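Report on one structure; see the data block that follows.
This view holds just a subset of the chains, kept in their places.
Chain nomenclature is as follows: A and B, assigned in order of appearance, with residue numbering initiated at 1 for each chain independently.
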Amino acid sequence: MRATTEYLTFNVPARMDFVHITPEVERIVRKSGVSEGLGLVNAMHITASVFINDDEPGLHQDYKKWLEELAPQDPSRYLHNRTGEDNGDAHHKRQIMGREVTVAITGGKLDLGTWERIFYGEFDGRRSKRVLVKVIGE
Amino acid sequence: MRATTEYLTFNVPARMDFVHITPEVERIVRKSGVSEGLGLVNAMHITASVFINDDEPGLHQDYKKWLEELAPQDPSRYLHNRTGEDNGDAHHKRQIMGREVTVAITGGKLDLGTWERIFYGEFDGRRSKRVLVKVIGE
């Protein structure tokens, strides 16, 4: 069995934004030499997500508005912010968008549908945060 | 290590509906010859889900009503629809229900709880869409 692990670092200047990371994941899959296997891509921080959806700026704006409706930033809403944080909303937004994706590797390539793209979702940015990519297989 | 990959195709006549696919996944697990391993089942389209929950029609009606409340179909709500699409809501509903499930294979069988059933969740149907099933293990 082969295994490759890499850590990607992102420093997103906005509080909330989405970064397209499919090319980085493809690079790691190629480097792994895995032909048939699975890849795990997960946020290592609990106010961030990795998810798969469309690379379309209008949709990303829609997501931001919708997540703000479902879990508003308003710091007074969250008991979590009594710890000195102001990111209670980010812990909620991340649960909607998810922590991780598991992807198939077939014939040495990421086995994604036509419009599937992998994104890093940041909900409490303006500092360095990490994403783990792990590939296992043969 | 053994690996098996199959693509299932669904053409759901409704805009939103859920299709029970556990028997198909079980068939692929048997065919793989994997005794101990993991299975990945994911929608290959970004307006669809694969999820695990109860095979109970009342609950599925409840999910449809709830998803419509959380992300109404109303095309005017979504900037995404300025691309010519009318499925902005479907991209949101899919984030609530998730893209994929990873399942354990133990003793040559899907290792599911008593009431766990795997579903394909369609949020923009009336056309052919694919689900990937990948099994790895020994």
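Following the convention adopted for this analysis, a residue touches a chain if its C-beta (ideal position, glycine included) is under 8 Å from a C-beta of that chain, and two chains touch if they have at least 3 such contacts.
What you see is a predicted model; the values in this text were computed from it and never measured.
Displayed in place are 2 chains, all sharing one sequence; the entire complex defined by the structure file totals 3 copies.
In the analysis below, only the chains that are shown with their structure count from here on.
Centroids of subunit A and subunit B (each the mean of its C-alpha atoms) stand 20 Å apart.
Contact residues of subunit B toward subunit A in the complex are 1, 3, 5, 38, 40, 42-46, 70-71, 77-83, 88, 91-92, 94-96, 98-100, 102, 130, 132, 134, 136.
Residue ranges of subunit A in contact with subunit B, taken from their complex: 1, 36-38, 51-54, 56, 58-59, 61-63, 66, 70, 96-98, 101-104, 106, 111-116, 136-138.
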